[in-house]
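Dumping the structure here so I can ask a few things about it.
A single protein chain has been removed from this complex, and every other one stays in its place.
And now, chain A:
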Amino acid sequence: MTHLAQNAADPGALDILLWVILPYVALVLFVGGHVWRYRYDKFGWTTRSSQLYEKRLLRIGSPLFHFGILVVLIGHVVGLVIPNSWTEAAGVSEHTYHVSAVVMGTIAGVCTLGGIAILIYRRRTVGPVFSATTRNDKLMYLMLTAALVLGLAATVAANIVDDGYDYRTTISPWFRSIFYFQPDPALMVGVPLLFQLHALSALALFAVWPFTRLVHMLTAPLGYLTRPYIVYRSRDTQLGSRATRRGWERVR
């Protein structure tokens, strides 16, 4: 019950900065940044694939990373968004949940980290790929890798070295509290340092997300599954590439 005691502790100014202000800044940047980027830079919204340059390493590294991170994403959604009481109501005991989360999370995390290691190695050693790497990409790789390493380290340290940490009583409610607009920094006070660092690195990643090539995630082409194969589109009513001035639209 030491956690509870710590939770009751008064959050200091630093805690408010880290667990209230920072999350909202990151959230605003994430949402606002995507809106702005989509309006300003649709042409730059792409995966910037480098498969044309090199495909032997990409063929292993890219699916390993992407499928790994998709599992990690699902794990985070389940862990952070679904409250304890719901899984218990569904008949999943705390122990079952914990074991499956740790096993799945560790496997997926290792896959993701292995994948990104291959991709970074490829990026550095394959000439054309390296010369197509921007500073923006380097920053993105750094922040993404930091978040991944810290996340996996926190899981491993807490569950395999130590005897487990129940983030669903602290981090998850804090995460949800942000979205109800009743942020509760006190929940984060006693959280182990690695988890705190992981959360902060994730916030930083979300803040830069819209300004990097990671934007391609938001346009994952799920619509492909339902749309007809051939798309017909009418010629643009707007003539040329400049928007028509208001009041001067063409008469149909």
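Note that in this section a contact is a pair of C-beta atoms (placed from the backbone, for glycine too) under 8 Å apart; a residue touches a chain by one contact, two chains touch by 3 or more; residues count from 1.
Everything that follows uses one rule, which is that contacts and distances are computed from a predicted model.
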Omitted chain (choose from "Aminotransferase class I/II-fold pyridoxal phosphate-dependent enzyme", "Bb3-type cytochrome oxidase subunit IV", "Erythritol transport system permease protein" or "Respiratory nitrate reductase beta subunit") - UniProt protein name: "Respiratory nitrate reductase beta subunit"
Chain A residues that touch the omitted chain in the full complex: 40-53, 55, 58-59, 62-63, 65-67, 127-128, 131-132, 134, 136, 211, 216, 219, 221-225, 227, 229-235, 239-242
